[in-house]
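All protein chains but one are shown at their positions in the complex.
Note that the chains are named A and B in the order they appear, and that numbering of residues resets to 1 at the start of each chain.
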Amino acid sequence: MLSLPSGRIAVGLLILIALLAALGPVLAPQDPLATSDNTLAGVSGAHWLGTDYLGRDTFSRLLAGSRISVLASLEVALVALGVGAVPGILSVYLGRVFEWGTLRLADTLVALPFLLFAVAVTALLGNGLTQAMLVTGVLVSPLFYRVSRAATLTVARSQYVEAAIISGASVGWVVRRHVWAKVLPPIAIALAQTIGVGFIIVSSLTFLGIGVQPPAPTWGGLLASDLGYLDYQPWAPLAPALLIMVTVWASNLLADAIRDVSGEAGRAFVDNRRDARTASNDPSTPLPLGGAR
Amino acid sequence: MAVDSAVTVARLRHGAVRTLVTVAKSVAIVVPVFLLATFVTFALRSLSGLSPAHIQLGEEATPEAVARVESQWGLDQPFLQQYWDWFTGLLHGDLGTSWVNGAEVSTLIGLGLGVSVSIAFLAMGIGIVAGFVLGTVAALRRTTWIDRAITGFVTIVSVMPAFVVGIVLVTIFAVGLGWFPSAGYVPLAEGFSPWLTHILLPAIALSFDVVADVARQLRSGLIAAYRENYVSGALVRGLGGRRIFFVHVLRNAMGPALATLGLKFPALVGASVVTEWIFGLQGFGRFANDSAQAGDVPAVQGVLVVSILMVVGFNLVVNLVLARVTPASQRGV
Partner (left out) sequence: MSLRTSTRRLRAAALGATLALTLSTTLAACGGDSTAAGGGGGDATLKWASSYFPAHWDPVVSGSGAQFRQLALVYASLTRTDEDGKAVPDLAESWDYNDKGDEVTFHLRDGLKFSDGTPVDATAIKDAIERAQKQENSALFGDLTSIKTVDADGLDVVLHLSQVDYQIPQLLGERVLQVASPKAAADPEKLDQAPIGAGPFVVKQLVPGTKAVLEKNPDYWDADNIHIDKVELTSAPDASTVVNGLKTGVYNFADLDPSQAEAAKKAGLDVFVQPGFNASNISLNVNKAPFDNDKVVDAVRYAVDRQEFVDKLTFGYGEVTDQPFPKEYVAYDPQSEDAYPYDPEKAKKLLTEAGYKDGEIKLDLVIPAATPEAEIVQSQLGAVGIDVEIKVDKNWATPFFAKDLTLSLYGTTGRDSAVQTLTAHFGPDGPLNLSTPYEPAGFEAAVAKVRQTPLDADDYADVLQAATRAGLESKALVFTYSSPNLFTKDPSISDLPANPGHVDWTGVTIGDD
């Protein structure tokens, strides 16, 4: 994967962002919560990106905000993975009823407009970002369900697996030994894409002021408050907006890079319901994501 | 000629039957989805622990008063009983009453729905048209600078959240150039031109995501379809490029792009929450946000049910179109 320039860029960016998240508050030159009398200042040596409406250092706030935003997106991805991948794999082996039930469940979740649902549920269940991310993770999980199910189906029909089962191997053994390796690449792609999706959702929610506990900074929240002072700092919204966009781009890039590299395995990354017969088997065909924004 | 018309009629009937079958199959899938989704929506109230007493009572919030208010709203009944009442009400179009101002939720939603649906459809329309055009041009001119420019544009656009796009559009086109109003809504009844100018910017903001995905899907679909053997066969037989494109290749390449639309619609409905905030539109999404913030559970439930219906309805239409355009896709279900 690192042999591809796109892969290298993606990994590099993501590592940078991960570092920001982990070390952000430490690296911040000033206390992101410390107010001062120097409000709405411009770029200067002391304040690389100026100050906000309460005199807080914008650059430090951006760094501190990265942690919240990144962690939240990771949460979405991991929840989606857990909730979606396991039933997806198992749906091939646990009989018709389970299969039908989980397929309908996946359809249901896809039908729910998730920003709306996230807004509704978050506000009703206590306005915390964690709740929002949990709900979003569940709503995005059909992607993982379909992906792992498709990969498992491909493997399950292959001859060596049939042979294994004939010779008496248990489902668990087959899954551990064969399915997992085949399922991993498409799941990795889905994970990368979901991080991007999660990021956009976190920014949208914090933009609306949901899940934000002032004065804790978030990129979406910074963008929203910057809009109130556009007249004094017209360039201020650029920083959080660009950060959001770059992060999303990096995760999409990573997804593409993994897909390009995994070739044969990546080809399993196809929605088995609608596209199986009509999509090309070109691995660079991007999968329709379960609602990207 | 008589034979022609007889066969035409037979064909039409056959086509109608096939459409009905598709509709029936889609409905059969939709029903359990709808039931489950509405159940989850309804269960939110119990999960949230909110009650109208929280909103209405002030100084008199004694346990007796709370109990009185809750029984007024029928909240002391067993859970399944409440669900049944609510659900049967749903089927009659009664979405309950708002805890905040006692108005009918269906009326409140209806007032904002016109705004949101206008914008959503326009956004879809723009997304489909622009996406198809861009995807086609990129595929037909693949590896030239046009292709690269379009792909680059699509990539940038696909990482911009709808609210960023909205802000940029307002700053440049409404406030900067003064071509469009920056907020508000004028119903179609009061004139086509004002209606369009008010909703064009929010529709464009919402459509970017659709444009990007449709363009991408169609481009790769077309490129793959052109590689197929039948295309070379057609070329060899002397069929013209335009004929090959419109009659053969496009139909086969459209599948994934159309399928994407079905998945994009819920995203569109969700993103309208943010665009309506930016553009000051009193629409469905704004109502959802306000009700959720106020803890008005019946209003939120009503909103979620309506959005489920919209998505499911839209998916039905997409399925029908897919069935006509690429019958093969239906065999995969």
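Everything that follows uses one rule, which is that a contact is a pair of C-beta atoms (placed from the backbone, for glycine too) under 8 Å apart; a residue touches a chain by one contact, two chains touch by 3 or more.
Bear in mind the structure is a predicted one, so any value in this text is a computation, not a measurement.
Q: From the list B:G74, B:G89 or B:G184, pick the residue that touches the absent chain.
A: B:G184
Q: For the chain not shown, which residue from A:A28, A:L94, A:L184 or A:L230 touches it across the whole complex?
A: The one listed residue touching the chain not shown is A:L230.
Q: Kindly note down the residues of chain B that lie in touch with the hidden chain.
A: Answer for chain B: residues 4, 7-8, 11-12, 15, 54-59, 61, 98, 100-103, 108, 110-111, 113-115, 117-118, 121, 170, 174-175, 178, 180-185, 187-190, 195, 277-280, 282, 290, 293-295, 324 touch the chain left out.
Q: Where does chain A touch the missing chain, residue by residue?
A: That gives, for chain A, the contact residues 33-35, 37, 39, 53-55, 127, 209, 212-215, 227-232.
The rule is simple: only the chains that are shown with their structure count from here on.
Q: Would you mind pulling out the distance in Å between where the CA atoms of chain A average out and where those of chain B do?
A: From the centre of chain A to the centre of chain B is 22 Å.
Q: Across the complex, what residues on chain B touch chain A?
A: These residues of chain B touch chain A: 29, 32-33, 36-37, 40, 44-45, 47-48, 50, 155-156, 158-164, 167, 209, 213, 216-217, 220-221, 223-225, 227, 252, 255-256, 259-260, 263-264, 266-271, 273-274, 277, 285, 288-289, 292-293, 295, 297, 300, 303-304, 307-308, 311-312, 315, 322, 326, 328-329, 331-333.
Q: Could you pull out which chain A residues touch chain B in their complex?
A: Those residues of chain A that touch chain B are 104-105, 107-108, 110-125, 196, 200, 203-204, 207-208, 223, 227, 237, 241, 244-246, 248-249, 252, 271-282, 284-286, 288-293.
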